[in-house]
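Below, a portion of the complex is reproduced, with chain positions unchanged.
The letters A and B name the chains in turn, as written, and every chain counts its residues from 1.
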């Protein structure tokens, strides 16, 4: 029983992070090595040679295969042995490194954690703005020394912007607008509607119009570990609503929190937008700015994790602003329990 | 069952260490945040927001209250919620951070560890020279990576000065004088009388007289974790005795060892004296000198702690010179056992 869902897709890397050279990253407690084949398809193997366990990420890529740099065992992209340390020795094809199923979508490399037979790309969360026509998408990678769920809490409650980001993007208005929170069995939505307000500088520049705006923030959690935040403004009275709002300018903040260990995670942050889509300079500036904002979150999240360790008699509490995070955690823990039950049933049926 | 006594006062800080800004220190395993109210009274709270556990020491003081810098929960100086993260949300007054009782005395900030109902300033150990007319008192703070009891052992047996401080304050004479050791149920005294000896340079300068002196060293342990060392010289034959010795010059070394964890502690060292009381330069020089002497102790104490970990099959042994430390440890462990018994009784009575 861990803190994360299995039989699920997790983001392992940005597409550009992985190339022909071996790349090591631990995903959900499993050390993995990634590299691209000559046809640019991704290979993902356990990062330990099946012979003497030297990390394969220290190995040498040969064509689509990888050779361990200790004794030279050569494994194919499926992890199966192709050459023994002694070249004249017959290959034992039962020798293999655990191979993982990957899929590229939305500029991310996804890896399936769980039973291979259940891997289905249709289960990848729908992050449609990352690939929709008329939109552009880019982002960055950060390592964070806290439980991935603390980041989900953070993203499902934007009131923290007022305090954590007081000097950058924080705004008192966010505290004043009420939220509504709804959920189904895979998603949680926290929705905030701010009608006829003054557009903050960022959105005023994006909209390029004067006058009051209707503004929205919709945080959507997707099992197992992503949050998509729909943000934007439209001219007040132009007919935009929480449900439908293509009238103005719109951005989608994409966040994927991939557990590394129980108390560290990989944070993939990106932003898709439907304005200034051809302005690469906008993207660069925005990534740099976000890097500064995120540094503020990282300080808080890592201090929070340390305080959890230092005060073992205390528990996290939740107030009304936390309902999004609370429901997201409920979906995660239900999914973990359901899987445990399923495994018990499968074991009984197989007896 | 820990290594320290509860239902007791511990020194949390020198008075000057705590001001209006939040100040973090872990006392007896409890992370605490301290700050002064506008009236300069001390506030002490658990250093974890009751909401999402971010350390309150990262928060913002507002008047006498403190606001968490994550979601803005505002707590009063008693730890009780005064404002929710959403300002229009009714305050739930059951939300509170654990508050600790403090008391200022002898230039120290004392904190009560244990049941609040039993906190009584009369239980603060009597360190009278820190506040007596005709005396002056100052000192310093050090962090030491060892069990606080190793420091008590160190202070209750000054023979170590000959070896550890061979280049500074060590003197062979200390080894030659016999000691007497007595105890009651809260204190242990180790007393050493050196009649008609040559005054060492420090005391000769203080006495400002030639000729042989009677010299004394009286180490007094006070439950739970302080040692007061009465040191001085008087002209030989002037009538001074171990029991009464106001004839010459006299200093009181004050030491408080506050546990941080099982194997680290906060060391508060000070010296009160009844000579040169208006010479601030004397105080400065003496503090600087003591810093060097203490650096020698710190090396030994931390090496000792590491050796205890590295040799789990061995135990500390005690010889005649150690009787003061042995009795002090007995008082500590008796007090811990008595408390455990008391708790069992209270539980039985409440059934």
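We adopt the following convention: a residue touches a chain if its C-beta (ideal position, glycine included) is under 8 Å from a C-beta of that chain, and two chains touch if they have at least 3 such contacts.
The model shown is predicted, which means the values in this text are computed figures rather than measured ones.
Of the identical protein chains in this complex, 2 are displayed in place, while the full assembly in this structure file contains 3 copies of the same sequence.
In the analysis below, only the chains that are shown with their structure count from here on.
Remark: chain A and chain B have CA centroids separated by 49 Å (rounded to whole angstrom). Against chain A, in their complex, chain B makes its touches with residues 26, 31, 46-48, 50-55, 58, 67-73, 84-89, 92, 95.
Remark: chain A residues 153, 157, 159-160, 162-164, 175-176, 300, 303-304, 306-308, 310-311, 314, 316-317, 319-322 touch chain B in the complex.
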